[in-house]
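With one protein chain removed, the remaining protein chains of the complex are shown where they sit.
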Amino acid sequence: MTTETMNTIQAVNLAMHDALAADPKLLILGEDVGDLEEGGVAGATKGLSTAFGDHRVKSTPISEQAIIGAAIGASLGGYRVVAEIMLMNFTAVAMDMIVNHAAKLRFMSGGQTNVPIVIRTMTGAGMSNGGQHSDYLEAWFAHTPGIKVVAPSNPSDAYGLLRGAIEDPDPVLFIENLPTYWNPAPFTREVLPLGKANVVREGSDVTIISYATMVAPSLAVAEQLAGEGISIEVVDLRTIAPWDRETVRASVEKTGRALIVHEAVKEFGVGAEVAADLNEHLFGKLKAPVRRLGGAFCPVPYSKPLETAFVPSSDEIERTIRGLVA
Amino acid sequence: MTTETMNTIQAVNLAMHDALAADPKLLILGEDVGDLEEGGVAGATKGLSTAFGDHRVKSTPISEQAIIGAAIGASLGGYRVVAEIMLMNFTAVAMDMIVNHAAKLRFMSGGQTNVPIVIRTMTGAGMSNGGQHSDYLEAWFAHTPGIKVVAPSNPSDAYGLLRGAIEDPDPVLFIENLPTYWNPAPFTREVLPLGKANVVREGSDVTIISYATMVAPSLAVAEQLAGEGISIEVVDLRTIAPWDRETVRASVEKTGRALIVHEAVKEFGVGAEVAADLNEHLFGKLKAPVRRLGGAFCPVPYSKPLETAFVPSSDEIERTIRGLVA
Amino acid sequence: MSNLPKPDAATLLEIYRKASLIRHNDLRVVRAMKAGLLMTPYYSPQGQEIIPAALSVSLNDNDKLCTIYRGTHDMLAKGFPLGPLWAELAGRITGSCKGKGGTMHLTHPESGCMVTTGVVGSSMPIATGLGWAAKLDGKGGVAVANFGDGAANIGAFHESLNLAALWKLPVIFVCQNNLYAEHTTYANSTAVDRLSKRAAGYGMDGVTVNGNDADEMYGAAKIAIDRARAGEGPTLIEALTFRFNGHLIGDAAGYIPKEEFAQAKANDPFPMLRARVIADGIATEAEIDAIDADIKAQIEAAVDAAFKADLPDPVELKRDVFAHELA
Partner (left out) sequence: MSNLPKPDAATLLEIYRKASLIRHNDLRVVRAMKAGLLMTPYYSPQGQEIIPAALSVSLNDNDKLCTIYRGTHDMLAKGFPLGPLWAELAGRITGSCKGKGGTMHLTHPESGCMVTTGVVGSSMPIATGLGWAAKLDGKGGVAVANFGDGAANIGAFHESLNLAALWKLPVIFVCQNNLYAEHTTYANSTAVDRLSKRAAGYGMDGVTVNGNDADEMYGAAKIAIDRARAGEGPTLIEALTFRFNGHLIGDAAGYIPKEEFAQAKANDPFPMLRARVIADGIATEAEIDAIDADIKAQIEAAVDAAFKADLPDPVELKRDVFAHELA
């Protein structure tokens, strides 16, 4: 519970470390995860195979279907597994294992089996990685009954939610942002249960609902506009599916205005569900239309000015807020 | 243009037949599509390899990644391809090829290449096929910039839209409903361009926005409630992405009330985008909250009463409409 | 194949017992369907009984199984009880999966039937994971992945065999090569004459056997299972066989040449095994008849109970999605 400074990659590493120590049945699986392979391209699993043995922290071939299949099978055999799919776009290669199997086995077996696995994956625009390495695809999985979706916005949440995800009895997709891995922040070492949004800033005029990378610019805009007397509440969903409807609805009921911001493409994104829900439940109580900001409707581009323009900016957030309170 | 009676499987067959005749560069690809294999499990491609040659209508191994990859490659080599992924859940096996490649190559190549392929797939609850054979997953693809998504609700549209999809210069996911394949209906043999919704019934009190299997019960409810003086407009999206915002917005602006109905799981489904859009664009002009109906939040169950309860029913549509106009 | 271990008399009788259970159960399902009692997509394993019967006599309750939509033979051989099976086929709340899974997703962990899948190829990665768990447990357990010839051409096959071989996992990959994948012939989908040849690409042992021959199948399976238990890694067994009821009930199998079909039927492995058990003096015809009668009675009891049980209530849609019940 002590507060120190840590970045997300360290937090994720520590979470797996603490979870491995707490549960001898926990396994880690993925490309390059062992120390022979330097604990992954970003070092997320560095030290774990040395500390807990390479039978528990296992590097795999580039075989995403087999990685998730092995995780599912091992979990059916009584283990818990954190399986890494290096980048979120590669979930597409293992999509069958994730949605047709991991997410469905509990239901299809009538509750006889369950799949307590965590699929860690990283993504995000900002590193010129282009169209096949940068997508936020959480909406696919949120639309899939049986799997939970989590995306932390800071190191403490990364730690707490990853531990919460590991302890959760259901499969969880855990989304990390690559470009901000190394940003340090004050740190608290505390397990967080899934399903609770976090009101990271209180306010009375507008609610911004966000998660992952878009929480920081939302807070910055809130801070800035506070000076002008615009009071913004910022809610970090943390768990995207199942999302914390109660907290979000209560906040928007209070402020009467809502903006949802995510890095994923806006159209048919997570924001659509939140907006549809708020409009339905707060009909007649809203002072302005629920607005959404998201990535541009295109693959993530390579060239810097395009990549920057793809992601919702602080300017856009600010402008949208001003429009809402006008 | 003559009107006769036809079912969807015949319409789809005829569309491919006519398209093969019209364009010598068109190829058909998929499991069991050749006549040696009886033109598919449902007979959608029956007769085509005999008529056009088995170099143009080619049965494949069970290799969905190679099927879509081969379609992409052949299209880059100057052909057009209709590739069948037998059931929509199996798109999960080929997801990488579809979303990371087919949908993105035009953009990532800066417009130098394009992928004029159609991916035909069938799905739908109602045949006790259970959790891995029945999902409507259009929301995944609608959220993917670069691929179009089409779902006909009747034989004429199946014909017209499939031909429109084949002529379209972009990749198209074409979704057919398996349980209603054999339902006959009056038939018009006309190519339909993508992107236009169809106002299948005019009305003034409520707009139902739907597509695929949910159009028929929507129309039935509309018919029934007309007797009570409730006037329902029914809009069949036909093309789900990019959807015809103008037509839908105009209809709801007129009626002031909207209900979106689809068979896919409601949460994070296509209806969320439509609802979010309508609420944003018609804020203050709506007489009631935009409502949504969709599949239950669970894998498609096997047992009849559960499978039936999974899909939105006419009763639920009726009840929701009554709630809207109350 | 002469140097394969051979089943002794008791084992052969046990193989017969399992094959009889599978055959009679299959006949009963088909009969229930034809009578309109049961409406389900049913992928009959008729003709493929010997494969799981001869394999599973070397398995125990701790061993795990993944199979496919065409899998009731694998399940029954492994010990899946008739009651929960029939109730599940009938979509009842008393079914092994409460009616939620159905024909293609029959599951019964107590007998080791962990996953039944409808997605071609997907039994293999999961069985690989079960093999990994068994290896970690260190108790000599094995995992069996059943799949068809068509499934040998999908990516998951490749990834699973490579991983299982690389990690020397106790997995038996059983390819039930019935020469057809839906309507497509083996030759029109597969670029190699013997699937077992693919094993060499993973430094794995691979063997092709007549899956309809109890001795061959028993021997190949026994060697593979013993090797797996001993930590010597996985084996790919290609078991040649034939399916007598087309791809699924309703498929008239017009794509199968008449002579090919007739020839396969003439070599129906179940009556052949029966004749052989009697001829070898392992059991008398009367004893065999008694076994069959007992099996049929058990099946009838399961059928009766199944159709008398309740259908699930729609509230079940909210259960088993997650560990907690949905609101």
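Just a few scattered comments:
Should a chain be cited, it is by its letter among A, B and C, assigned in written order, with residues numbered from 1 in that chain.
Keep in mind that, in the parts below, contacts are C-beta pairs under 8 Å (C-beta built on N, C-alpha and C of every residue); 3 or more make two chains touch, one makes a residue touch a chain.
No experiment lies behind these values; they were computed from the predicted model shown.
Every shown chain that the unseen chain touches in the whole complex is listed here: A, B, C. Contact with the omitted chain, checked across B:48, B:108, B:212 or B:252, is made by B:108.
From the options B:13, B:45 or B:60, the residue with contact to the unseen chain in the full assembly is B:60.
Which of C:132, C:157, C:218 or C:242 touches the hidden chain is settled by the complete complex: it is C:157.
When the whole complex is considered, the residue among B:12, B:28 or B:71 that touches the unshown chain is B:71.
From the options B:169, B:184 or B:323, the residue with contact to the unseen chain in the full assembly is B:169.
The chain that is not drawn here is touched, among residues A:73, A:155, A:269 or A:301, by A:301. Annotation for subunit B: contacts to the undisplayed chain at residues 27, 55, 58, 60-61, 63-66, 68-79, 96-97, 100-101, 105-114, 145-146, 148, 168-170, 242. Residues touching the missing chain, restricted to subunit A, are 31-32, 36-38, 40-41, 59-65, 89-90, 92-93, 127-133, 296-299, 301-306, 309-310 (touch as defined at the top). As for the chain not pictured, it touches subunit C at residues 153-159, 161-163, 165-166, 188-193, 197-198, 200-204.
The working rule: only the chains that are shown with their structure count from here on.
The most distant chain from subunit A, with centres taken as the mean of CA atoms, is C.
Here the spacing of subunit B and subunit C, counted between their Cα centres, is 36 Å. Averaged Cα coordinates give subunit A a centre that lies 40 Å from the centre of subunit C.
Separating the centre of subunit A from that of subunit B, both taken as means of CA atoms, is a distance of 30 Å.
For subunit B, the set of residues touching two or more other chains reads 89-90, 92-93, 130-132, 297-299, 301. Among the residues of subunit C, those touching two or more other chains are numbered 95, 97-101, 105, 117, 119, 155, 320-321.
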